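Yeah, one chain of the complex is gone here, protein chain that is, but the others are all in their spots.
Per-chain residue numbering starts at 1, and chain names A, B and C are given in the order in which the chains are listed.
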Amino acid sequence: MRDIGRLVLVLVVICSLSAASLSYVRTSLATRIEQQGDYYVRGPALARLFQQPASQLLANKVKITRDGTEYPVFFRKDGDQVTGLAVEAAGQGGYGGPIVMMIGIDLATDTVLGVEIVSHSETPGLGAQVEKAGFRQQWVGLPLGSSVALAGSGGSVDAITGATFSSSAMVDGTNQVLDLMNKNRAAILAEIAGR
Amino acid sequence: MDLIILAVGAIFVQNILLAQYLGNCPFCGVSKKTGTAVGMGVAVIFVATLASIFTWLAYYRLLVPRGLEYLQTLVFILIIAALVQLVEIFLKKQSRTLYDALGIYLPLITTNCAVMGIALLNIKHGFGFVDMVVYSAASAAGFALAIILFAGVRERLFLAPVPKAMRGTAVALVTAGIMSLAFMGFAGMGK
Amino acid sequence: MDFKQALTHGFWRDLPPFRLVLGLCPSLAVTAAAENGLGMGLAVTFVLIFSNMFISLLRRVIPDKVRIASYIVVIATLVVLVELSMKAFFFPLSQQLGIYIPLIVVNCIILGRAEAFASRNPVLISMADGLSVGLGFTVSLTLVGSLREILGSGTWFGMGLFGPGFEPFGFMVKAPGAFLCLGVLLGLMNAWSRRRGEIFVQT
Partner (left out) sequence: MLVPAMVLGGIAAVAAVALGIAARIFHVEEDPRFKGVADLLPGANCGGCGFAGCTACAEAIVRGQAEVNACVIGQTDTARQVAAFLGMEMVDNEPQIACPDCRGGIRATRKYDYAGFDDCRAAMQLFHGPTVCDHGCLGLGTCIRACQFGAIRMGDEGLPVFDPLRCVGCGSCVRACPKGIISIISETTKILHWNRYSECLAPCRQKCPAQVNVPKYIEHIRKGEFAQALMTVRESNPLPLSTGRVCPEPCSLACRRQIEDEPVAINYLKRFVADWEMAQDTRLHIPVAPDTGKRIAVIGGGPAGLSAAYYLRRLGHAVAIFEKMPALGGMLRYGIPEYRLPKRILDWEIQGILDLGIQATCNVELGKHFSIDFLRAEGFDAIFMAVGAWLDKGLGLDEDGLEGVAPGIKFLETYHHQKEITVTGKVAVIGGGNTAIDCARTSLRSGAEKVTIVYRRSRDEMPANPAEIIAAEEEGIEFRFLSAPSRILSEDNRVTGLEVLRMELGEPDPSGRRRPVPVAGSEEIVPCDLIIEAVGQEPDLEFLKSEGMPKLPLTRWNTIDAKEETLQTDVPFIFTGGDCFTGPGLMVEAIGAGRYAARSIHYYVTDGVIPPIEHRQTDLIPASLFDSISGVEEKPKVHEPIVSLEDRLGTFKEVEGTIDEEDAVYEATRCLHCGTYCYDHDLEEARQQAEQDRLQEST
């Protein structure tokens, strides 16, 4: 039994040391990792949404947590006035996993500016067509305060042929954002103001 | 229905061996005889499913609540290694026949990237529990399918007049490439 | 094995994944582009050098029965370290390599070298062995990656090579191309060894 004791001890010590050192590294690198992620993953989407270099926008970031899900929200300021938001959401139900998208919102008109794909793992040539401008054009100008649905389910969004799963993941992500905006608009603005 | 589509997709379209390149070491090492390949395939189905369940639980019940997602690699490999060994010890004592048929392949699975890969993919895809179980079993079944088919081909290949330099692993890889090409034909099936 | 041998054997005699048929999965999966191959190779090299170092240092401390388990933990720790650093400093690459980075843990080359070499040799020579095998692996991966990228996308390390008229051989960057490319390279290498009259066993 003492034999086993020694084995267990050695293993536990090694594991604990490794976990401790890793958590140290992780803590020291955490900010940088997040910045890198924002820069490479969200940056391009943001830049396209607001038509301005991402570097000006990446710092304008808050995180809103709702129902256990965290939504990163970026904002655009004209002077002191917050004129636009970009909310990121993960649309569930995609063929290769969730589709992460960013939805731009024009606060002046209360409409959707457009949608950009942050990341996806859909099949090239099929689900990957969600990236195509033609498909995404359907988002421009959607009013806040409602929800969307695929044409097949009586809604307004035309799905991509052969990629129903990907399309419905897009709809799912959009509805999450619309819902968040409708219910938490004040809280978000307060959070931004608080920075 | 969704689950069936998920399964078909995992077996054929995103075949773990031929499309995701996971588990190639045993694919080349253990595919020399059909019998061995069958044993290995079945053992992988069993272990991959079991390991996925445990790693999934560990990830969502242990790591996520404490914000330790970055430790997943470490935790997963520990769990898989311990689990495989436990199953092996248990089988050896309880059912020698089962052990001789499947158990002997268990050690090979610890370092089989297919098993670890499936566990990681489960997390990456963000599956719920049921989806996860189906996906894991189906992916492993895809592995089994590919390795058994491949072993059949290799048995024939063994006696084929292959140029000397291409004998063995080289021609096996080329064959795998052709099989992979065939599996590409499944693209678009499922979802 | 002396020091010089330890430093050089990874480049031909035990060149992975060709001569030492191990670590096939990453060789196939991440070599769609030369850059990815290089990155993966370097990550493996890093892990190899340091896993060899730690294991060589700990070889007298670790009891035999938990040897393998301890090695796996050491390797996994290093892999997570690589994963984290890559995310912090080479983010796009880390996205490209995806789950194949954590899968370095189960790459037999590393555990193999740890067991076959580091657990029996002093620190410096073990690190030299790690460096040699790791760089050999890097060279192989970069080579496969270059071939596949040039043929499959018409670029090399992202630089366009042929101009717009080139219709890429798209098959090469997909899974079948990976198998085919590796198989043919292996065959060529065998043919070369054969011509040199080397005796070696390719299982």
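Keep this in mind: a residue touches a chain if its C-beta (ideal position, glycine included) is under 8 Å from a C-beta of that chain, and two chains touch if they have at least 3 such contacts.
Predicted model only: the values in this text are computed from it and were never measured.
S.K.: Looking at the whole complex, which visible chains does the left-out chain touch?
M.R.: A, B, C
S.K.: For the chain left off this view, which of C:6, C:66, C:93 or C:147 is in contact with it?
M.R.: That would be C:66, which touches the missing chain.
S.K.: Of B:62, B:98, B:130 or B:182, which residue touches the hidden chain?
M.R.: With B:62, B:98, B:130 or B:182 as choices, the missing chain is touched by B:62.
S.K.: One chain is left out of this view; which of A:16, A:56, A:109 or A:182 touches it in the full complex?
M.R.: Missing-chain contact among the listed residues: A:16.
S.K.: If the hidden chain were put back, which of C:15, C:29 or C:108 would touch it?
M.R.: Of the candidates C:15, C:29 or C:108, C:108 is in touch with the missing chain.
S.K.: Can you name the residues of subunit A that touch the chain not displayed here?
M.R.: Touching the chain left out of view, subunit A contributes residues 4, 7-8, 11-20, 22-24, 27.
S.K.: Mind listing the subunit C residues that contact the chain we can't see here?
M.R.: Touch with the absent chain occurs at residues 14, 20-22, 64, 66-69, 73, 108, 111-113, 115-116, 120, 194, 199, 201-203.
S.K.: Mind pulling the subunit B residues that touch the left-out chain?
M.R.: Counting only subunit B, the missing chain is touched by 25-26, 28-30, 32, 36, 39-40, 58, 62-63, 66, 68, 71, 74-75, 78-79, 81-82, 85-86, 89-90, 92-94, 104-111, 158-162, 164, 167-168.
Rule of thumb we're sticking to: only the chains that are shown with their structure count from here on.
S.K.: Comparing B-C against A-B, which pair counts more contacting C-beta pairs?
M.R.: B-C
S.K.: Report the inter-centroid distance (CA atoms only) between subunit A and subunit C in whole Å.
M.R.: Taking the average C-alpha coordinate of subunit A and of subunit C, the gap between them is 34 Å.
S.K.: Taking each chain's centre as the mean of its CA atoms, how far is subunit B from subunit C in angstrom?
M.R.: One centre to the other, that is 21 Å.
S.K.: Could you check subunit B for residues that touch two or more other chains and list them?
M.R.: 70-71, 74, 78, 124
S.K.: Out of subunit A, which residues touch more than one other chain, so two or more?
M.R.: 15, 18, 22, 26
S.K.: Any idea which subunit B residues touch subunit A in the complex?
M.R.: The touching residues are 9, 13, 68, 70-71, 74, 78, 124-126, 187-188, 191.
S.K.: For subunit C, which residues are in contact with subunit A within the complex?
M.R.: Spelled out, the residues of subunit C in touch with subunit A are 61-63, 65-66, 69-70, 73-74, 76-77, 80-81, 84-85, 87-89, 91-92, 95.
S.K.: Going by the contact rule set out above, which residues of subunit A touch subunit B in the complex?
M.R.: Per the stated touch rule, the residues are 15, 18-19, 22-23, 26, 90, 92, 95-98, 123, 126, 162, 164-165.
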